[in-house]
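Heads up, one of the protein chains got dropped from this complex, but the rest are sitting where they should.
Going in written order, the chains are labelled A and B, and every chain counts its residues from 1.
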Amino acid sequence: MNYEPVIGLEVHVQLKTESKIFCGCPAKFGAGPNTQTCPVCLGLPGTLPVLNKKVLEYGVKTALALNCSIQPFIKFDRKNYFYPDLPKNYQISQYDLPLSYKGYIDINTDGSIRRIGITRLHLEEDAGKLLHEGSDAASSYVDFNRTGIPLLEIVSEPDINSPQEAYEYLTSLKAILKYLDISDCDMEKGSLRCDANISIRPKGEKKLGTKTELKNMNSFKAVRSALEFELIRQTKAKENNLKITQETLLWDEKMQKTITMRTKEEAHDYRYFPEPDLVPFVIEEKDILSIKNNLPELPRQKYSRLLASYELSEYEANILTSDKNLAEYFEIGAQIYKNYKNLTNWMLGAFLSELNNRKIAPENSPVAARDLINLLKITDEGKINNLTAKAVLTEMFNSGKSADVIIKDKNLAQISDKGMLSKIIDETIKENPSPVSDYKNGKENALMFIMGQAMKKAKGKANPKIINELLKERMKNA
Amino acid sequence: MNEFQLTAGEIKKEDTGRERLTSSLLERINAVEDKIKAYVIKPAPAASAKKNSGLLGAIPVSIKDNICVKDEATTCASKILGGFKPPYDAEVISRLKESGAILWGKTNMDEFAFGSSTENSFYGATSNPHNLNYVPGGSSGGSAAAVAADETIISIGSDTGGSIRQPASFCGVVGLKPTYGRVSRYGLIAFASSLDQIGPITKNVEDSALTLNVISGYDPKDSTSADIAKPDFIKALGKDIKGLKAGLPKEYFTSGIDPQVKKSLDEAISVLKAKGVEFIPISLPHTEYAVAVYYIIATAEASSNLARFDGVQYGYRQINKEGIIGMYRATRGNGFGQEAKRRVILGTYVLSSGYYDAYYLRALKVRTLIKKDFDDAFKEIDCVITPTSPTAAFRKGEKIENPLSMYLSDIYTISANLAGIPAISIPCGFTKEGLPVGLQILARPFDEETLFKTAFSYEQATNWRKVKPKL
C-alpha cells in the first residue's frame, strides 16, 4: 500500500529585543551563568511582569507577514508545570486568545507553489537552561539567563506532505523572519527551535493516523532526516501490522535515528488560566494598519521584483532572495554596475563560495558590494583576466585590501602590450616545434595547446584576447 | 499619655514625642509582646528615624511579613521561606522609606495569608489584645494586634478577602482595603493576584488617609496598578456627609448575623443618620455565592502563585531518593502548613482538566455578576454599609478543625475584593465580652474619599477608639 505522511511543525523563535519579555534584563546570548537575571525573571516572590512593547510589535509584524489575522483582544495565560528551568513553575504563554491565527506561507517545491497553513502564532517567555555536567553526577545545574527571553511560537497546520516540504517550509519561514529582522534564527544558538509531528495514512485517506512528536533537531537538515527516518519507521510498522504509539521521540544526530525518551512522560495537565498579573491587550485597527504599511519587502515580493527588474532566471532570483542581505548586496551592486548577468554569475559563483568557505553571512562580508563591483570593472576593462580576478577576490577576502592594491602589490595586471606579447609568442613557437607543425598540418586544437603554453609563460597575466589574435596572425605567417 | 499611644496625626501635629517614640514603643513591646505575639521579627532597637520631614517622618510602621524588604527575612509565616532574604524592596516599602517612616518589624499572619485567625502561622498564633483567649482575626492578625496593643503606630497589611478589615474589626482598629490597582502589589508575595491589595491598619481614620497618601499611586512595575490622579486623602476628612446615600444590603442582615453585632450596627446607623446620611435598603442578589466564587478563584490563583516554592532557588529544601520530583514533593509536603496544602490542592483541582469549566470558569462568570450587583447599586447610592464580620472575634481553636466554617466568617468582606472596590472597617462598639465590633463601608472604585469622610465623621461622633485593651 502507498502511504503519505502528514506533517506539522512547531517553531519557536527568540525575538531580537534589547531586553527580556517581562523585565529589563538584557536578552543577549552567551553571558556567564546567571549573570542576566533580576528578581522578575528569577520569579522571586512578589515580583510582577510588565510586557515589553517591542515584543508585541514584533509579534504583530510577523503575524502580518505570515498572512495571519490579528486577534483584537489578546490576553496572556499561565501554563502550569513543574520543571527546574522554570522559576515560577508556570510559563506565561497564550492559550485561548493568542496574538493571531489562520495564516499561511507559500513555499516553492519542485517548481510549483504550495500553500502551508499557519494555525496560530503566540507570544511566551523562554525557560532557563539545565546542564547535566558538573562535579556531581547526581546533580543538574540551572542557568536562568535564558528565562524570559521573548519567544514567538509559530504552529503550522498539518499541511506538509513530505520531509523535503518541511525543509522548504522552514527555509521560507526563516527567510521571512530574517527579512523582518525580528530574530537571529540561529538554530545552533537556539534562537530558532523546531519540533515536528508526523503521522502516516494510506494515500487518499482522510482520517489521520497516530502521530509521534519529534524533538532535539539542531538544523533544518536534521528536521528533514528525522522526518525521513520516522516516515520509514512508521511505514514499516504499518506494513508489519504493528501498532504506532503516540509518543515523543528524540532525534539522535550521531546515530541518525529517533529514540524514545527515557522517562515516561506524565499525562500533561497544564491548568491554563488567565494571567492575572498582566492586563489584556487591545490592538487597534489603525496600529495594525500602520505596522502593515511599514512592513519591509518580503522574500516572495523581492523575488518577483528581482526577477522582473534584472533579467534573472527563476533559479538565480530564488537564491539571491533566499537571504535578505544577499539580495540587498546584489541590489547595491546593481545600482552601480549594469551588467546584471555578470554580477549575478559572480555573486552566485565566486562570491558565495568565498562566503561559504568562511562560514560568514553576506552582511558580514569583508568585501563590500562597491569593492566587488570595482573588481568586476577592472576585469571588464581588461586590466586582469577572469582567472586572476577570482584569485584577487580570494585575496580581498583574506586581507580586506582593495582589488587595486592587490593587483599593484602582486603585479597581477594583465599584459596587453603587443611588443611584449609578440616576444612571448615567438619564444613559445620556438620551444614547441611539433605542436606548431601539427597545427600547420590542420590540427586545429594544437593552437589551444600553444596558447596555453604562452599563457603559462606570461604567468597567466596575458590578455587572452590579444594573445589569441597575435598567435593566429603569427601562425598564418610562420 | 504615653508616647506609644499616639497616632501619626498627633505626632505630626504636636511635633512632640518623636525622640522618645521608639524607646517608648520598645518598652511597650517588651511589656506586652510575650502575650500578643504580634511580630515574626520584632523591630530592632537600632531602628531609628532617617528624617522627620516626610509625610511619615520618623513614624514607626510595622510590615506584614508577606511584603518584601530588601535583605531582610521575609517569611510569609511559612517554614518554606525559611532563610529567604529578598534582594529588592516592595514598592510600598520604597514609598514608606521615601516618606521617612521607620520600618518597625515584620508582623505575624496566617501562612501565605491563608486564614482568618492568624492561627495558621509557622511561628505560632497571635492573640487578640482585648482578650488573649480570642483570635485577632486574620490574615493580617499580627498587624491589627500590634496596632491595637500600641506596639506600633501604623501597620501595613494585605487584604485578599478581608485580611485587613476582619482583623481590624476583631481588634478594634481601622483597616482599609483600597481599590484594586490603587496601591502597587510589586513586592507583595502574592496569594491571589486578582484580589490582593495592600492597605493600612491604623488607630484612627486620619492615619489611614495619611498612610494611603504615602503608599498609593501608579507604579510602572505593576501592570495592574491604575495610572490615575491621586487625591490628597487627608482633605476628605471633615467633609460634610449630609445627604450622602448609604445602601443597606438586605443579604447582609440575615439570620447569620450575631445579635450583638446587629445591635452595634443599628446604633451606628442612628449616629450616621443624625449626621444626615440617608439610608436606602438595597439588594446585592449574588451575595450568597461570593464565598464559593472567592474560594475557587483565590485558591486557583494561589495554587499557581505558590508553585514557585519548590526548593530550587531559595528557602527550605528537602531531598529524598526520588530525584527532582521527590525534592519538590518532600519540600512542599513538609514546608507548607495544613491550610496552605489544603488551598493549593483545592486550587489545583478547580483548574485541572475536566473541572476548569465547572469551577474556575463558572466562578469567573459569577464574579461578573457580583461586580454587576455593585455597579447597579452604586447608580443609586454613594456607599454601602454593613458589618465587617457576622460575629466578633472567636475563640482560639474554635474553627481551626472546620475550614468551611472559617471560610464563611469572611462572608461580608469577600465581595469587595471580588468587585475590586475599596472598603474600610472602623470600630463601632463592643460585645458584652468586651470584644470589638467593626462597621464596614464600601464605595465605588477609586472613591476612597467617600470612605474616609464617612468613617471620619462617624469616628468623631463616637469614642470607641479610646477604649484600649487592658494588658
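Heads up, the rule we're going with is that contacts are C-beta pairs under 8 Å (C-beta built on N, C-alpha and C of every residue); 3 or more make two chains touch, one makes a residue touch a chain.
The rule is short, and it goes like this: contacts and distances are computed from a predicted model.
Participant: Given the options "Transketolase", "GNAT family N-acetyltransferase", "Branched-chain amino acid ABC transporter permease" or "Aspartyl/glutamyl-tRNA(Asn/Gln) amidotransferase subunit C", which would UniProt use as the protein name of the unshown chain?
Facilitator: Its record in UniProt gives the absent chain the protein name "Aspartyl/glutamyl-tRNA(Asn/Gln) amidotransferase subunit C".
Participant: Among A:39, A:158, A:333 or A:362, which residue is in touch with the absent chain?
Facilitator: A:39
Participant: For the full complex, which residue in A:46, A:59, A:274 or A:435 touches the chain that was left out?
Facilitator: Considering all chains, including the one not shown, the answer is A:274.
Participant: Which is it among B:87, B:238, B:276 or B:397 that touches the chain not included here?
Facilitator: Result: among the candidates, B:87 touches the missing chain.
Participant: Check each of B:169, B:348, B:389 or B:431 against the chain that is not shown and name the one that touches it.
Facilitator: B:348
Participant: Looking at A:131, A:208 or A:360, which residue reaches the missing chain?
Facilitator: With A:131, A:208 or A:360 as choices, the missing chain is touched by A:131.
Participant: Touching the absent chain: which residues on chain B qualify?
Facilitator: On the side of chain B, residues 83-85, 87, 179-181, 194, 220, 223-224, 226-227, 286, 288-289, 291-293, 295-296, 303, 307, 310-317, 319, 323-330, 332-334, 336, 338, 341-342, 344-346, 348-350, 352, 358-359, 361-369, 371, 403-404, 407, 418-420, 445 touch the unshown chain.
Participant: Pick out the residues on chain A that sit against the missing chain.
Facilitator: Missing-chain contacts on chain A: residues 17-19, 24-27, 32-39, 42, 50-56, 75, 82-84, 130-132, 134-144, 261-263, 269, 271, 273-274, 276, 278-282.
Operating definition for what follows: only the chains that are shown with their structure count from here on.
Participant: Chain A to chain B: how many Å between their CA centres?
Facilitator: Comparing mean C-alpha positions, chain B is 57 Å from chain A.
Participant: Residue numbers of chain B touching chain A in their complex, please.
Facilitator: Going through chain B, the ones touching chain A are 67-68, 74, 76, 81, 84, 86-88, 90, 185-190, 192-194, 220-224, 300-301, 303-304, 307-310, 312-314, 324-325, 328, 348, 351-353, 356, 360.
Participant: Going by the contact rule set out above, which residues of chain A touch chain B in the complex?
Facilitator: 39, 42-51, 78, 80, 82, 84, 87-90, 140, 142, 269, 271-273, 276-279
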